[in-house]
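Every protein chain except one is present and positioned as in the full complex.
Now for subunit A:
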């Protein structure tokens, strides 16, 4: 099945199996998102990509495009909801940008800027979260995990190692490491794995890298989240993760 849909009045072609997100990005139409990454199967957890399709709110990263679908995307109301979602992500974890080495390379932070977030708005949860430094080259800081499952998907589908998983439900969901001890150091993950480079935030860091990339030269010092995502789509075989590496 193929055909066209309209997004905010613009005609956008799609081919069989494509989601609204796929079609939009391919046509250079931006729908804000965090857990979507064109290299991986969609996951539909962050809800940033919610659009109105034929009068119904759907996650555009999972909803297949269908002929003559009418999609509404870039409206003040939807963007306001997206901002609220980002604000919730900020307060649900412990995201302290000034003390995080991912600053400037972090998509959550970039989403905050893109959606004109001025304050956290909601009460901070300050959840107690685990830090795992057991791996010689990788630092895992769950304070910054937004449960996008990109690392889960990368490790399972590309690295074929299945290092990560999600456990718990609702607000208790959390990322787990699939080793006997639960420690990253006891897995066969290596620093060259895809999973080490897909995290959109600073939850998975490469050790000793720190601030070697100066502020001012980082990904989102140069471009907005929109530009970054549209370029990401264009790269046929992307090599670098969003950590600016």
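Just so it is clear, a residue touches a chain if its C-beta (ideal position, glycine included) is under 8 Å from a C-beta of that chain, and two chains touch if they have at least 3 such contacts; residues count from 1.
Convention: contacts and distances are computed from a predicted model.
Participant: So which of "Acetolactate synthase", "R2-like ligand binding oxidase", "NAD(P)-dependent nickel-iron dehydrogenase catalytic subunit" or "Pyruvate ferredoxin oxidoreductase" is the UniProt name of the chain that got left out?
Facilitator: "NAD(P)-dependent nickel-iron dehydrogenase catalytic subunit"
Participant: Among A:134, A:162, A:190 or A:224, exactly one should touch the missing chain; which is it?
Facilitator: Considering all chains, including the one not shown, the answer is A:134.
Participant: Among A:22, A:39 or A:101, which one is in touch with the chain left out?
Facilitator: A:101
Participant: One chain isn't shown here. Among A:11, A:192 or A:212, which residue touches it?
Facilitator: Of the candidates A:11, A:192 or A:212, A:212 is in touch with the missing chain.
Participant: Over the whole complex, note the residues of subunit A touching the chain we left out.
Facilitator: Answer for subunit A: residues 98-101, 131, 133-134, 139, 185, 205, 207-216 touch the chain left out.
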